[in-house]
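Of the protein chains in this complex, all but one are displayed in their positions.
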Amino acid sequence: MQQIANYINGQAVASHSGRSQPVFDPATGVAHTEVSLATADETRSAISAAATAFVSWSQVTPLNRARVMFKFKALLEQHRDELAVLISKEHGKVFSDAQGELTRGLEVVEFACGIPHLLKGEHSMNVGRGVDSFSLMQPLGVCAGITPFNFPAMVPLWMFPIAIACGNTFVLKPSEKDPTVPMRLAELLTEAGLPPGVFNVINGDKTAVDVLLTDPTVQAVSFVGSTPIAEYVYATGSAHGKRVQALGGAKNHMLVMPDADLEQVSGALMGAAYGSAGERCMAISVALCVGDAVADALVAKLQSEIAVLQVGPGTGVTPEPQMGPLVSQQHAAKVRSYIDAGVAEGAVLVADGRQVAADSAGFFVGPTLFDHVSSAMKIYREEIFGPVLCVVRVPSFAEGLALINQHEFGNGTAIFTASGEAAREFAAQVQVGMVGVNVPIPVPMAFHSFGGWKRSVFGPLNMHGPDGVRFYTRMKTITARWPSGSMPTGNQFSMPTMK
Amino acid sequence: MQQIANYINGQAVASHSGRSQPVFDPATGVAHTEVSLATADETRSAISAAATAFVSWSQVTPLNRARVMFKFKALLEQHRDELAVLISKEHGKVFSDAQGELTRGLEVVEFACGIPHLLKGEHSMNVGRGVDSFSLMQPLGVCAGITPFNFPAMVPLWMFPIAIACGNTFVLKPSEKDPTVPMRLAELLTEAGLPPGVFNVINGDKTAVDVLLTDPTVQAVSFVGSTPIAEYVYATGSAHGKRVQALGGAKNHMLVMPDADLEQVSGALMGAAYGSAGERCMAISVALCVGDAVADALVAKLQSEIAVLQVGPGTGVTPEPQMGPLVSQQHAAKVRSYIDAGVAEGAVLVADGRQVAADSAGFFVGPTLFDHVSSAMKIYREEIFGPVLCVVRVPSFAEGLALINQHEFGNGTAIFTASGEAAREFAAQVQVGMVGVNVPIPVPMAFHSFGGWKRSVFGPLNMHGPDGVRFYTRMKTITARWPSGSMPTGNQFSMPTMK
Amino acid sequence: MQQIANYINGQAVASHSGRSQPVFDPATGVAHTEVSLATADETRSAISAAATAFVSWSQVTPLNRARVMFKFKALLEQHRDELAVLISKEHGKVFSDAQGELTRGLEVVEFACGIPHLLKGEHSMNVGRGVDSFSLMQPLGVCAGITPFNFPAMVPLWMFPIAIACGNTFVLKPSEKDPTVPMRLAELLTEAGLPPGVFNVINGDKTAVDVLLTDPTVQAVSFVGSTPIAEYVYATGSAHGKRVQALGGAKNHMLVMPDADLEQVSGALMGAAYGSAGERCMAISVALCVGDAVADALVAKLQSEIAVLQVGPGTGVTPEPQMGPLVSQQHAAKVRSYIDAGVAEGAVLVADGRQVAADSAGFFVGPTLFDHVSSAMKIYREEIFGPVLCVVRVPSFAEGLALINQHEFGNGTAIFTASGEAAREFAAQVQVGMVGVNVPIPVPMAFHSFGGWKRSVFGPLNMHGPDGVRFYTRMKTITARWPSGSMPTGNQFSMPTMK
Partner (left out) sequence: MQQIANYINGQAVASHSGRSQPVFDPATGVAHTEVSLATADETRSAISAAATAFVSWSQVTPLNRARVMFKFKALLEQHRDELAVLISKEHGKVFSDAQGELTRGLEVVEFACGIPHLLKGEHSMNVGRGVDSFSLMQPLGVCAGITPFNFPAMVPLWMFPIAIACGNTFVLKPSEKDPTVPMRLAELLTEAGLPPGVFNVINGDKTAVDVLLTDPTVQAVSFVGSTPIAEYVYATGSAHGKRVQALGGAKNHMLVMPDADLEQVSGALMGAAYGSAGERCMAISVALCVGDAVADALVAKLQSEIAVLQVGPGTGVTPEPQMGPLVSQQHAAKVRSYIDAGVAEGAVLVADGRQVAADSAGFFVGPTLFDHVSSAMKIYREEIFGPVLCVVRVPSFAEGLALINQHEFGNGTAIFTASGEAAREFAAQVQVGMVGVNVPIPVPMAFHSFGGWKRSVFGPLNMHGPDGVRFYTRMKTITARWPSGSMPTGNQFSMPTMK
């Protein structure tokens, strides 16, 4: 069986940890690869390689760092289909969805190609007479990324292209569930001309994570995952003096107004709820319908759509199904248990995905729809991260908005409406970081920034876009005066102010 | 004796804590005021007042929030001398220095007057066909500031004008050693038209601090103080999910090149080392002389300058002395013990401030100069925060630079030279956040940002300037599409990418 | 009778031109002041004073230049009512409207207070190895403003606060119809501490204008007025090598969609069409109604509103009328002749303002409403600049949009609708510089920029906001390298590129 370990200093390096775990094809339930779980020492060796590489990489001009990104972009395009298949084979999502993931990640590389412009500091002449002040945005050193299984390419690509373009070096700890694509990204970076040690991959578990969070060489940690781990990462990394951005869970609501086009709403919801089997932090898992008429019509519409939705392997089947398996047997079981809980709590189970493809060895759960869900139910309060959509009925825009604002999470949300007023008020008042207006999955583009509010995010700076550049740089402010006649020669004991 | 407690919801509020401590005039050693130490409940009541005020203050337009700042600026100018006297009476610094502090704080208010421009988000039409994306920079809610004794006006003014202009409300916990000026700032804000509850002051100690760090209502914490406390604040606030910026200690080196004008160097050093009795986080406490010739000449020059330096009360004496007392008896004793340690470690004590003004009941320590200090000595390694200057001799620019980069702290530094090359290399390579070129105390102006590197700072965003605005705002990104014919009506199961 | 001449070098200076003209109170038709028309030499003396003042003013730090603006703002607030009366007495607009004009002008002063931040250039370290590049935004020298009668305070305030804050000096040539307020602004600037010669006022006609457009000392010209003069100014100033921004005429359409709230539409239209007697470059002069039902209802509603609209003097009458006189007898006659033409061309005259207040010696024309106006009519094609509103009926959004886009002018426009889609498409497709969505007079705020499209504007940069700062500064880009070992010593004959 194929063995995956670590990528350190420009090459794949075997692990001596003695610990490993299988990597499954979720569509078949068969393990095709084994991934080793790195030791603390191995993790430290990656950090050390990155620290060594930083010395020279940070001195490469931004223009030349960008040129590596230009080449990396070309390689990503060239290998897009190969990578999409790899994603599907380990994550389970369908091929076209994996292509979409890659495009979104690629766009961050495109953004990072503009780093010479993005790294500009500010320059002020004569902040005082004959005194100038300017700022430099310098790289931090070794940065770490810890990324989830659900986007094995896109989420790492939110982080390292910008970190590296800024002059940092990087250690990525991807999910151990789908490690192959991150390793391929490392190879492509090397092929693009990135010097050894600038980008490293450590496959591992909490052992590796804890080294990344505590090793004093690591300057910054970027994390995407569940909220409890995000909190742990934020608290631990911060307690060790690092800057941390940690993105956590979500329960994204779509508010469906009575003036929305239900055809569009149901189309958008089907994709946003069941695409990628609901394993997206921007998936819509709650449809808030304003009024029973909207809810009744929408549920009926969804029910008929679900009836024809095809569930199957992400690759190798023609035509492509709309939905693949979940990532693991355990996760599928957990999602089924949430469905059980919903039934037990009294929600109306309109479509039941628990037995879909039950004869397959793959980790399938079919599209599931609950109606009459209340905000007290567990299936409403918690993030299920599977193909389970809850319909909640609210009497008005205001109560819908209030419900969203009361939820623990504030990652994404959407409103579907024809009304400019409703859209504006929703955008202004909703306590959520990413807001769609007639857009079900409002993931900001690479040149804007990704991040939620409330317990969906920890740390002041979002991922990619201008915030990403700020996160991966340290400001240095120089204040300069060139004496001779202009400089006062007497002693100055008072707080200097500028004339 | 005058009693100072808290300022909550637009007015001074007495404390029921039963705990209090005296506030001294450091020049006389006499306590003239008593400050109560707030209870946890009192702290929570300030937070609660701020939370209530947030509801309406955050809805005031940026333009109108700015106009309160315009009025506050006018009041600060009108009351500048009164405030400077108050600073001197509690902190000890001389009157003209206190005026300088106020000017520097005032400049942040001026910067905050530009908030309508500074709060602009980004707008992109057609991120995809018919899809627009834009960002809003919205206020966080209740923010807290915890500030040190050495700048009772300036450091709070680094924080709250921007926080408030951004639409937040604020709870300030100033140093209990000089609480009067923060209370006056609160009164002037009210006079400027700031609604009750938007700005609150809690006088207290760790009890109050811990509430601010852990109360879930508080969204952000800004701190300036010593490194151990900065670390505690950063770790604790972060562990409670908040965004934190925590500025810590310093050991600021001035690198004196052989081509520097020694007249200018000694003038700059006298002010930077002994101004405000060395109680500035940007004070120069180490002069790194490149070559013995430079050191010998500089030490001789400083010695003669020290001989004529006047130490005395910060106000009421004409002509004004150059240096006032330290802030407290305990701190003066601690500084003296550092001098003892320096002698014990073998540094050459060129000027000894231990007995200066020894007949006064004030907390005086005179200007102290050590030569032949080595990097192993405690007086080199630790922040003394008093009028003690260490001369260290290095053979070259490179070794001077290396020494600075090896120090734990990286707050401020300066180089004195006539050489463009030396200045550029120093600015490029030094691992310090604020760098002066022939400027001894390179505090960035209000429209730039203040912050160090290494263990002088925790958190990615600096204070005031554009970073300050980013710190006190939460980004919200809206992605909007207006359907009708333009919107695809089919289901979309793949990761949406933009056409 | 009061004599107004020029303000040069910090004081009012009498004219020796021998040419002058009366300044009327349009509400009474009585001349209360005489304004001299400057000679070419007098104009050159103002330029010369400005050139001399530039030498030192450009060296004042931006921080201190901003502080003059802070004081000027305070003085404008203090004198607001006095200034509003002066505006009304010479322009005719009602007092509260004049107050509004002043507020809008004041906001540009507030924006200019942020000049230390706004003037920042960009700084890039290592554009090549060891090579840095940064930009300075430096003042131009002497700038000129030529402004129209309809906003004697606001339009000059769009220009000179930013020009001056950027370090330039300024010669203003305001309208000779209402010269008093510009002179008062000059006095208040002097009172605010602006040094003599930094701001100068020349009252005059084409003689003065032509000197400003051709004198080689003048670096930049800002103009607001009619399109033919804007073209002349742009062509002539450009032919003399200057940078020019010239804003011209307008014919602003409001597109009224069937889903708009007609109560709001008619309220908005009444103010936008008849406020300031229609003498605003952002007035709405065409209401495009989508469908006859909308048009019929709106016309009926407007007719009844017009019936109760009070016309009268802008000050001294209680309650304040809604509309004052036009600026001059000639202009009133011209507006009446347009009404005659509309009748002759077959438009339906719903309300006829020609005889309103006909017994007054003031220059009154009452609110006039035409229905069934076609795009071929003169009253549709030309800017009337009076209280004449044309209703044009279109069958659809698309035809309404097309009509707007076919018009010669593209200054402002508005759509009234409840539909997010209509608003977005309108904003995206309309070829007009300033677009209101349910906002009848979408004048951008001071921190955004003012400017139209098509023949409403000449020159690439708009007024005030960031564009204003760019217009009044010249970029200088420094590229620096500090040799020693790092610099190649061989000859380099090839186009240097950066490593």
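Lettered A, B and C in written order, each chain numbered from 1.
Just so we're on the same page, contacts are C-beta pairs under 8 Å (C-beta built on N, C-alpha and C of every residue); 3 or more make two chains touch, one makes a residue touch a chain.
All of these numbers come straight from a predicted model, not from anything done at the bench.
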| item | value |
| --- | --- |
| Sole contact to the chain not displayed, among B:Arg19, B:His123 or B:Lys206 | B:His123 |
| Option from C:Thr52, C:Ser96 or C:Asn405 whose C-beta touches the chain left out | C:Ser96 |
| Option touching the unshown chain, where C:Ser20, C:Thr61, C:Ser124 or C:Asn200 are the choices | C:Ser124 |
| Option from B:Ser20, B:Ser88, B:Ser175 or B:Thr417 whose C-beta touches the chain left out | B:Thr417 |
| Absent chain, residues of chain B that touch it | 59, 61-64, 116, 119-129, 134-136, 138, 417-421, 423, 437-438, 498-499 |
| Chain C residues that touch the omitted chain in the full complex | 94, 96-101, 103-104, 122, 124, 127, 131, 133, 135-136, 154, 220, 231, 234-235, 238-239, 241, 243-244, 261, 263-264, 266-268, 270-271, 274-276, 280, 305, 322-323, 418, 423, 427-428, 432-445, 447-451, 453, 455, 458-462, 466-467, 470-471, 474-483, 487-498 |
| For chain A, the residues touching the chain missing from this view | 63, 66, 70, 73-74, 107, 110-111, 113-114, 116-118, 120, 125, 132, 419-421, 423-425, 428, 445-447, 480, 482-484 |
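One rule holds in what follows: only the chains that are shown with their structure count from here on.
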| item | value |
| --- | --- |
| Distance between the centres, which are taken as Cα means, of chain C and chain A, whole angstrom | 47 |
| Junction residues of chain A - those touching two or more other chains | 122, 124, 127, 135-136, 418, 423, 437-438, 498 |
